[in-house]
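Here the complex is missing a single protein chain, while all its other protein chains stay put.
Here is subunit A:
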Amino acid sequence: MANKRFDVTHVPGAATIAIVTFLALYIPVLILVVNAFNGSDTAGRWEGLSLRWFAAALDNAAFRSAAVNSVIVALAAALLSTCLATAVALAVTRGRQIKGQGSIVIIVNQPLLVPEIVFGIALMVVLAQVKQVTGYQGLGYLIAAHTTFCIPFAFLPIRARLAGMDLTLETASMDLYAGRFYTFRRVTLPLLLPGILTGFMLAFVISLDNVVVSSLVKSPGQETLPTYLMGELRRNLTSEIYAISALLLFASISIVAASWVITRTKQ
């Protein structure tokens, strides 16, 4: 009987559709990466492998400053959003059962519900005033904005991990003379760590890649990698842009891969 069960892999054409979709998604990215290694002066004409555009990018002060900004914002936003997400997840799953717990989850996930462009414009309007009043033009605004929309991404894996955790472990710890804080430090936190790390990496990648909110919130002259790329694109499509895009891609992939490896070994 088992071999008569419906199995999507046996539907005629399913495999073909899967392969075509896969290629359609990844071939453009592959083309971009190949172009980043193009030795030619003009983008689009192949003249053999070279790392010259990577060198050019690294030599470019504007790129370097945008990259540094991106990393600072992503690190700070990931750190803040992970801490907040951990606190909220603990409150929702461990705290006393209070009314409105569901609404806390909705508020935390608000950035997933509000369209990014709406959120960005709203922030832009408010922050324009704040900037005028305070005179502060630094990265703080970007960090705050990124923290907000990173929280749901950090929250997801942490909450999943908490929900799957056996509550008796914490009871057992209390039974064995541990207070609340000691229990958190030696039992809850270590068991939660893979979730927190995954949340952090996810938040980092999400922040690193953001265009819409960043371009609306950033102060004049401030660039993150994606906003810098968007600006450059408007002028000219150069092989340097390919190289920078490739770098961004490698960064994202390595972070996701690292988080995967860490959570695998932590199990």
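As a convention for this text, a residue touches a chain if its C-beta (ideal position, glycine included) is under 8 Å from a C-beta of that chain, and two chains touch if they have at least 3 such contacts; residues count from 1.
Here is the rule we go by: contacts and distances are computed from a predicted model.
K.L.:
Pick from "Carbon-monoxide dehydrogenase small subunit", "Cytochrome b", "Sarcosine oxidase subunit delta family protein" or "Spermidine/putrescine import ATP-binding protein PotA" the UniProt protein name of the chain that isn't shown here.
P.N.:
Per the UniProt record, the undisplayed chain of the complex is "Spermidine/putrescine import ATP-binding protein PotA".
K.L.:
Looking beyond the chains shown, say which of A:28, A:190 or A:231 touches the absent one.
P.N.:
A:190
K.L.:
Go through subunit A and note every residue touching the omitted chain.
P.N.:
Subunit A touches the missing chain through residues 166, 168-169, 171-179, 182, 186-187, 190-191.
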